[in-house]
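Before we start, here is the structure in question, set down as structure tokens.
Missing here: one protein chain of the complex. Every other protein chain is in place.
Entry: chain A
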Amino acid sequence: MNVDITNAEAAGITLDGVDKVYRGGVKAVSGVDLTIDPGEFMVLVGPSGCGKSTLLRMIAGLEEVTAGRVHIGDTDVTNKLPQQRDVAMVFQSYALYPRMSVRRNMEFGLRMRGTKAAERKARAAEVAETLGLAHLLERRPAALSGGQRQRVAMGRAIVRRPKVFLMDEPLSNLDAKLRVSMRAELSRLHQRLGVTTVYVTHDQIEAMTLGQRVAVLRDGVLQQCDTPANLFHKPVNLFVAAFIGSPGMNFVSARVEGGRVGFGGLSIPVPEGRTLADGEVILGVRPTGITLPGEGRPALTAVPEVIEDLGDERHVVFPVAAPRVDTDATRAAVDAESADDVLLPDDHARFTVKLPIDVPVTLGEPLELAINPARLHFFDPATGAAL
């Protein structure tokens, strides 16, 4: 069955200096400028409390905008009610209507907009077919599994053919396996429907896999909005660098002097085409930026402290004889992943490196590695901005 459930008119979204100040003076979102293209899949990501959900709810109209303007398409919707914005939202809790069957849940939005019964029925049937819910139409939400409920929530949004889909962590209540398959399904669905989608998540992997562009937020401020590749390779500041990537970027306090950067007895030439003023910097390198020894790459001797065997690759953690970087930005980024809060015996930095599984590694046995100079990142220790 190949019915038309695509949306004719995808609309872009423009946020123009949007602020949200809650009563009591808590500033949840400040000065966000963001342009989302028609048909784009935009992910808002950041640690909890960064304002990403608030921003989404302001697009939906569920939260008042304190200052700034919100446009959907060419319409200024800043002061419009959610009902008047032609957006559909998928909630984290799914928020299905408990006393209605799956069919009536999906038809509700159409019914409220005065769509005729016959068309409602046809559209609900189409969407149910696409989502594999056709045999469940007469059931109540209580009789569905978590994954099925999630699909119903999705179907309820799709059936409306809205200008914009808004999704607030829709996959976070599914178990890990189902989440991965629903992620792929979401991507396919977006390709097929072509509806502008704004998707909120705290999970940077979900953000990177789903988003055509990803907007990283911290404390209500937009840090960087770019393609996943650019976020990964060209983070604009320490926070974005630390937040994106798993395992996270390795940081160490280093010193630039005469075209070379040094830390822990190592001295690496500043990569070609980069000019750095002499002084303290924070040096960052991704776990994949450290490799097995190669030609022309500065060598590094690592004594493995922790070895994590993942089957097809190995994560090796080793200490570096230079001070650890512990700033607000790196801490905020790591808190989101709620990990890495390990008690370390000293204040030396720890590097993580990804190695192929066939490289033999033994705890405590020195291992020769090399740093890829092209993969180095430099940050200003005072501001955290990329240099």
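Simple rule for what comes next: a residue touches a chain if its C-beta (ideal position, glycine included) is under 8 Å from a C-beta of that chain, and two chains touch if they have at least 3 such contacts; residues count from 1.
Criterion: contacts and distances are computed from a predicted model.
Colleague: Between "Putative ABC transport system ATP-binding protein", "Septum site-determining protein MinD", "ABC transporter permease" or "Phosphocarrier protein HPr", which matches the UniProt record of the unshown chain?
Modeller: The chain we cannot see is recorded in UniProt as "ABC transporter permease".
Colleague: Which listed residue (A:48, A:83, A:181 or A:383) would be found touching the missing chain in the intact complex?
Modeller: Hidden-chain contact among the options goes to A:83.
Colleague: With respect to the chain omitted from the figure, which of A:94, A:251, A:318 or A:351 is a touching residue?
Modeller: Of all options in A:94, A:251, A:318 or A:351, contact with the hidden chain holds for A:94.
Colleague: Where the complex has a chain not shown, which of A:109, A:155 or A:287 is the residue touching it?
Modeller: Missing-chain contact among the listed residues: A:109.
Colleague: Which of A:144, A:158 or A:182 touches the chain that is not shown?
Modeller: The missing chain is touched by A:144.
Colleague: Taking the full complex into account, find the residue in A:103, A:156, A:314 or A:377 that is in contact with the omitted chain.
Modeller: A:156
Colleague: Residue by residue, what part of chain A touches the chain that was omitted?
Modeller: 60-62, 81-83, 87-89, 91-100, 108-109, 112-113, 140-144, 146, 149, 156, 160, 166, 173
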